[in-house]
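Removed from the display is one protein chain of the complex; every other protein chain stays in position.
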Amino acid sequence: MKPAPFDYLRADDISAALSALHDAGEDARVLAGGQSLGAMLNMRLAKPSLLIDIMHIEALGAIREEKAALVIPACVTQEALLRRSDLHPLLAKALPWTGHVQTRARGTVCGSIAHADPSAELPLCLALLGGEVSIRSRRKRRTVQAADFFRGMMLTDLRPGEMIEAVRIPLARKNQRFAFTEIGRRHGDFAIVAVAAMREGDTLRLTVGGVNDTPAIREWATLDTADIPDALNDLAWSLDARDDLHATARYRRDLMRNLGRIVIEEVSS
Amino acid sequence: MLDACDHRSEDTLRVEDPPLLTGAGAFIDDLGTPPGTLHAAILRAPHAHALIEGIDVGEALTLPGVSAVLTGDDVRRLSRPLMVGVKAPIEAWPLAVGKVRYAGEPVAVVVAESRYVAEDALDLIHVSYRRLPPVMDPERALADDAPALHERLDSNLASERHFRYGDPEAAFARAAHEVAITVRYPRNAVTPIETYGVVAQYDPHEDAYDVLANFQGPFSIHAVLSRALDVPGNRLRLRTPPDSGGSFGIKQGVFPYIVLMALAARVAGAPVKWIEDRLEHLTASVSATNRVATLRAAVEADGRVTALDLDQIEDVGACLRAPEPATLYRMHGNYTGAYAIPNLAIRNRLVMTNKTPTGLNRGFGGPQMYFALERLMRRIALELGLDPLDVIRRNLIPADAFPYTTASGAQYDSGDYQTAVATALEDGGYAALLERREAARAEGRLYGIGLAAVVEPSVSNMGYLSTALTPEERAKAGPKNGAQAAATIDLDPTGAVSVQLDSVPQGQGHRTVAARLVADILGIDPNTVRVIAEFDTAKDAWSIAAGNYSSRFAAASVGAVKIAAERLRDRLARIAATQLNAPAEAVVFEDGRIFAEGNPDNAVPFARVASASHWAPGTLPDGMAEAIRETAFWTPPELAAPTPEDGINSSLCHAFIFDFCGIEIDRTTGQVHVDRYVTMHDCGRVLHAGMVEGQIRGAYANAIGATFYEEYAYGDDGAFLAGTFADYPVPTAMEVSDPLILHIETPSPVTPTGAKGVGEGNCMSTPVCLANGVADALGSEADLVLPLSPARLMPLIGGEEPQPPAGAAPRPEPASGGRTLTGSGSAQVAASPQDVWEMLLDPQTLKSIIPGCHAVEEVAPHIFRADVTLGVGPVKGRYIARVALRDLDPPNSVLLEGEVNGALGTGGGTGHVTLTPAEGGTTLAYRYEAEVGGKVASVGGRLLDGAAKIVIGQFFEALGRQAGGAKPGLLARLFGGRS
Partner (left out) sequence: MTTLAATETHTVRVRLNGRAVEGRATPRMLLTDFLRHELHATGTHVGCEHGVCGACTIRIDGALARSCLAYAVQVDGATIETVESLAPERGRLSVLQTAFQRHHALQCGFCTAGILMSLDTLLGAEPDAGEDRIREVLAGHLCRCTGYQPIIRAALDAAARLREGDADA
């Protein structure tokens, strides 16, 4: 299990990374924490001709607050964000589910977003919170809403030559309440189903991961307690639950109904 | 043979530990290799069943750094097939010859300057396969119309035997009740964390092979190896490294690779090293057999079982590979378990399917057997309205019946099952557990109690395998029996003591136990004794039973050590006696000194006496052999060959285990929480408390994996689905609970130390104990199939699923198992059906609309060959696709049949396309079904669905665009060679 040959560039600043990305086009890959890309390279599922290591770009290393949002640049590891659990209540709840201490120590927040695994926790949070992805290419910057960024299983709105510079997550407001839970086969595994909920006043927002190819979002302007079971059953049947090695479509729907209830109760109590 | 000397060493620290803790272990991949060593990588079959029509290695050979490529032709030319354990025309080779019979079967070996380059070359080997329908299910494999795996055998039945002990028919005729159960036991394996490794050399001058491998025995396999390599045994030197990263039976399965790498070294003219990777290991090393067993019991009104009838279908995979059918016959003497059941009928069928050949796996045969038997005991209780505990107790072999001979011939050496059960219930808090269940149930929780009683055999009789042959075949082949254990002790010229073991330890602390024992016998400090555990068939004393399996160490290997040490001590006593002027019988060995009983002040140092045979042989008492090296062989006389009536004492000692558990199932998630687990062991004399506990805990954790998580899963198309540790979920510290371990001791009268094996029992008892607990919690006797994943349990808890909301479009339920990728869609195209039709038949148009297409040619009318790059996100590969258009109904509908092949795997499928005129053009509708195999199916299961959907969607989107219709594909630019 050894990777195919690739060239390697350690970028010291973002412009170097972007010009290399521009020049190499589709055959180049950004290497962040390597916690997903490494396995794909080793199994030769991915065979890029050039890896651009962005982890030495100092300017992308620190979390900051900007205009009521948390800005998390590309080199911030999941562990670094988890250590600042004061920053956002939902992230504090969801991040411990992302892999293990050992993978969070290197895996980045933006890498998880870029990787766009349908079961991953961070894309789910970003979608729930209405976050944005700041994208850069050699010549251009653009910002994409989370809901538009995820295009499919491991597919995003990123185009050749572009990388994620940072993700922006609106800071939690006082009247918002959050909950997160998931079920995987083992601790630290990708979720079979993950659900995150946010309540703000009467408005309830729910995102589901692990079922569709991208995080699924539902919002209810009001939802009476009595209507919750039906609402969750509707949701469960409306998504694209499928069978795989680890779970059945039926089980995924069961989890959407049951975990959905748990997180809704948590944000409503 | 039990003596007063107590060899227990409760708190001994292991001598093995300091190097392992500091990174100084010596595992196979840590050792230096001979100069000029090359590295091997293996090309493996993407199909479960296919003819190899050609292998083109030309391009691979031209890659700089590549020395040789080995294919089936070389293997056939240079070696002979691996011996098969039954009389059937089955050819087993270490590498596919002409045909592949399981996904992951080796097809070619590349030898190159590094593993990296060797893997590069794998991508350059082109194999053309003709696919054959695979047979995956063992029952289906027996059907008349099932495709046969082996040409010279017209069915997939490798062997069938019927056995009858006592008078089962009469017992069934008389019985008040008959209770039956059918159990399907899946494939799993206690995958060690270290994978296989081999370093092989060939000496053309002596036509001799020298191989280092982390093989674990049994060394009966050495005979299989030398025969396959076509050399006498003395021309195959097989060595093992000092440390091995766990085996659990699995490392026995490295042996075909020993042949393969030995041949590779011969062809390459250089030493060759191969370290298996995890994907290879999960896909193609050995696993437990999967088994379909139907058990029927003749039962009296009080729950007493008078007869058992077993019908077992054992799936050994693609060929019967040595030492199989060990898994089926290892337990042959034990099929009545811990119970006094005098009548027994067995029908055993060995079946071949398109899966990886099976082999030893911790508990081998036991987990399969006890899962059926102990589920049956519970079912008996339920059907008769009895307490499951009473049914177990009523059937246990009485304490005064030992030594007890089972119906099928095992001699249970010792035991007191009643005391063991009573002590477990008392000390394990069974009464409190019953209350706990009541309380939980009163709150509406799903709480259950499970039980299991198990006899754990150890020290296999090398003759049990021949039970698979008929008495006539056995008579012709000559008797096979026994279990020779060997040990050698050396006294060097400084009087220091070394011990050589035949047990090939895999982390069980054999060196510590042996040092302790020898030190006790010779009255010296255990820290001064050195025990060498690496093994060398050219220099060590050994026999076919050598190795690390069937828990033979404590009972057999230690026995041989004890005998050798005692013989040396007796000789040293005679030497010392002359110096001490005392009779040899009165000589005492203590604290590194030797003295006459009652006169410790007049002592000679141990080292002086121990070195005397080197320095002053002339001073030895007359007629006495020197005391320099002592090799002891020990084989228990109890292990006789099968009788003409097929009775077999399949193992030497028989430990007893009684387990009970309290489990709770979470109604919202279907997850099982093990609330309490009590495991009572009677493994005879406990030689090292800490290590016995370690064995029990290890087996318990393995059993948690087998019960709830692990399965070597296959798709119906033969694709292997569990190629990573993400897909084969070995439990972590978060999933494994802490069992309460209890002991009683009834020492074995047949082993030199009174010890019995202990390492495998919980792999036999725990899965079924937990499954019984789950059944109790569910209040249902539904057939439970391992692993008991929440997805399997949830429907058993919740009953019917809530209906989809009224008015919702019915969703097509995907095929169960999730292997077949299906989808459908439609596109509006601004062109007439006729125009669209013509585009579909035109190679140039196809080239521009197939995602990632580099070239298309029409190789025959309506048959196209395309060179495409396909991928999702970062996962990308280049493939050759063949597409045939069938059932053409111009310009209305067509069926597309396609197949893609590439380094990442293969796929095949059909698509049905219909064109209907619509406003301003055509509605193009499609439906597809596809199956994917090879590497990408094993490691990227989750990816496939999305990939298929996207790629196919793109194709039709591009078709629409080409016809001047729909807006350009959003995703197309992320794909393939074109953007």
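Which chain is which? They are A and B, in the order written, and residues in each are numbered from 1.
As a working rule, contacts are C-beta pairs under 8 Å (C-beta built on N, C-alpha and C of every residue); 3 or more make two chains touch, one makes a residue touch a chain.
Just so you know, these numbers come straight off a predicted model, no measurement behind them.
Within the whole complex, the absent chain has one touching residue among B:557, B:671 or B:702, and that is B:702.
Remark: the omitted chain is touched by one listed residue; of B:30, B:473 or B:857 this is B:30. Among B:693, B:716, B:781 or B:858, the one in contact with the hidden chain is B:693.
Interface note for the absent chain: among A:22, A:84 or A:100, the touching residue is A:100.
Considering the full assembly, A:51 is the residue among A:30, A:51 or A:183 that touches the omitted chain.
Across the interface with the omitted chain, chain A contributes residues 1-12, 16, 20, 31, 34-35, 38-39, 41-43, 49-51, 53, 55, 77, 79, 99-103, 105-106, 186-188. With the whole complex as reference, residues 13-14, 16-18, 20-25, 27, 29-30, 116, 190-195, 243-246, 248, 277-278, 506-509, 690-691, 693-694, 696-702, 724-726, 730, 732-734, 736, 738, 939 of chain B touch the missing chain.
Going forward, only the chains that are shown with their structure count from here on.
Across the complex, chain A is touched by residues 115-116, 119-120, 123, 277-279, 668-671, 709, 713, 721-722, 724, 726-727, 729, 731-732, 734-735, 789-791, 794-795, 798, 801-802, 804-805, 808, 811, 813-818, 872-877, 903-904, 935-936, 939-943, 945-947, 949-950, 970-971, 973-974, 979 of chain B.
Of all residues in chain A, only 1-5, 26, 29, 37, 39-40, 43-48, 115-116, 118-119, 151-156, 159-160, 183, 185-190, 192, 213, 229-230, 233-234, 237-238, 240, 242-251, 253-255, 257-259, 261-262 touch chain B in the complex they form.
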